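Left out: one protein chain. Kept in place: all the others.
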Amino acid sequence: MRAARNLMEVRGVSLRFGGIQALDSVDLDVAEGSITAIIGPNGAGKSSLYNVISGMYRPAAGTVTFDGRDITRVPAHKRAGLGIARSFQNIALFRGLTVVDNIKLGAHSRLNTGLMSALLFRGRAAAEEEQLRREIEREVIEFLEIDHIRDMPVSALSYGLQKRVELARALALRPKIIMLDEPVAGMNREETEDIARFILDMKEELGITVLLIEHDLSMVMDISDHVAVLNFGKLVANGTPHEMQNHPKVIEAYIGKTDAEPTPEETDA
Amino acid sequence: MRLGDFVTDYRAGEAVLRTPVQRVWFAAFLAFLVALPFVGGQYITFLGCLVGIHIIATAGLNITTGFTGLISIGHAVLLGVGAYTVAWMANNGVPFWLAIPSGALLAGAVGIVIGIPSLRIKGLYLAVATLAAQFVLSYIFREWESVTGGVRGLSVPPAQIGGFAFDSDFRVYFLIMPIAVVAVWASRNLFRTRVGRAFVAIRDRDLSAEVIGIDIVRYKLMSFALGALYAGLAGGLWAYFFRSITPESFPLQLGIFYLAAIIVGGLGSTLGSILGAIFMTLVPEVLRAMVNLAAIVSPAAVVYVSPLREIVFGALIVGFLIFEPHGLAEIWRRIRRFFALWPFRS
Partner (left out) sequence: MTFLDFYEYSLIGLLLGGLYALIGLGFVLVYKATRVLNFAMGEFMMMGAYFYFSATVLMGLPWWAGVGIALGASAVLALGVERLVLRPLVGQPTISIVMATIGLASILHGTAVMVWGADQWRIEPIVPRAPFFLGDAMLPGQLVWGFGLASMIILGFVLFFRYARGGVAMRATATDPHTAMSLGIDAPRNTAITWVLAALISTIAGIMVGAMTNVSPELGLVGLAVIVVVILGGLDSIPGTIIAGLIIGWIESMSVAVFGSGVREIVPFAVILIIMMVRPFGLFGTPEIERL
């Protein structure tokens, strides 16, 4: 089943770091309402692609179109407001804050309180905060089953829970698309299944389009509608999970050819 | 632990004072503030005024440095901007209720001028820009004689409303303290909203702050300008309190005094601003008392007051950073927890 239109289109995106071609003319379509997975070995350029999409890196060439609009030159901080949320491979939570405050921060760009009203905490500020709290409790905290930790400082949480809070923070935006960077890395089987279920629920109950980077291939194959394979910064294959399962390019990307080029160093700890 | 604290009423959940007991304590505290000059005598009233001014300035620096993670070294000179503005206006017949906000706003504007170039860059540039501003503005205070009175400075007529003049410590206390309370209350409010949260987000994680939609440069600027505004407010009150200002009134050391206050009190804690300001106001007083005591034996001891103060300020900064980085606010919280005075532990 294919969704009617592409929510996001990446066209010919290239990115260099010194001598490394992190992305080499990458094309990617993300169908609205789908779960699209990006896989590929370490250093393939997956996270770099996210960084281009979210505006942290400026590509040397190519465009990113979101919701019918070319966002290649939109400043990073304005992209959240368009409905793009993401999580990070290396957890990037606000360590000095509680879980609730981290989640509230995720909603930053859809709130309006200005400095004056914030200082006085009258009118808009108070009403907005109250409503936000209510929304977050229902839509995020309950949804992700993290009520028991809501008032804890994030620095006191386990790795798995921190990853879940990152997910929660992204959800608080009420995004159109959510980009997850290895959401189950380092998790055990049970935690992984929980997250997989949440991702499916996001798509089915909340209607959010999901972009997913993940090394856990069995999970990818289980939940995604579409899989794109990156290797050395190039899109080498893409199709349904079924098509990708035994695709020679995929096997090559993971196992390598006999005369394989030297593998780039591991980037994640 | 999840006991009875499951919050269903979100208005209550977002409130600052959550329980009746807390509200009673707060009312008692306000009553104490009102009663202080009546029961405390001259010296206590003097200290009360000073604490009030320092609390405002400290709360401002804490917004910039403690909550947002931007070091400002030249906080003192921003008080100077507020103080000189007020002094000049007061001498030119502007009433205090206009002069004080003007001083605050001008300091805020100066903050924006300093902040715009330096905050585009990462990290330490603001610190250096504020350091530079400290020297350049001090120079202007000294040299722009027609406005600032040069090295002799300006004397300031008392604040006046109708026929009533705030011409004694007792009276000016009732000008300073309400403003201090409102300033602290406002800064507390700030951190219940997206604006304050954005400040903290910038401090804790620059780049992911941007990804969730925070315009980092804008918010940094807002935070620094707000801190400057608080400094200007404190400076304006300073002018009406001391009734005379000179270029020497706002030296680099005063900025370090405020840095010490936020570190001792607790970086990123409104309660910390209050505790730090009180503590730091008392330190020089205690030192002076000690040196005066020593002077009975050896009169030469008085020359040690000022270097001793510097050493103690520095040692407090270093010591708290190493041993209690969350400051007195954390100690206070621990004591409270220990005595379990509150029905709900937070």
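Chains here go by letter, A and B, matching the order in which they are written, and residues are numbered from 1 within each.
What we mean here is this: a contact is a pair of C-beta atoms (placed from the backbone, for glycine too) under 8 Å apart; a residue touches a chain by one contact, two chains touch by 3 or more.
Given the structure is predicted, the values throughout are model-derived calculations rather than measurements.
From the options B:Ala201, B:Ala260, B:Leu275 or B:Leu328, the residue with contact to the chain not on display is B:Ala260. From the set B:Phe29, B:Tyr43, B:Trp97 or B:Phe135, the residue in touch with the chain omitted from the display is B:Phe135, counting the whole complex.
Within the complete assembly, B:Ala315 is the residue of B:Ile161, B:Ala315 or B:Ile331 that touches the hidden chain.
As for the chain not pictured, it touches subunit B at residues 65, 69, 71, 73, 114, 116-118, 120-125, 127-129, 131-136, 139, 143, 206-207, 253, 256, 259-260, 263, 303-304, 306-318, 321-322, 325.
Rule of thumb we're sticking to: only the chains that are shown with their structure count from here on.
Across the interface of their complex, subunit A is touched by residues 2, 10-11, 13-14, 186-187, 189-190, 192-198, 200-201, 203-205, 207-216, 222, 226, 268, 346 of subunit B. On subunit A, the positions that touch subunit B within their shared complex are 54-56, 75-81, 85-86, 88, 92-97, 101, 104-109, 111, 113-115, 117-121, 125-126, 128-130, 133-134, 137, 148, 151, 169, 173.
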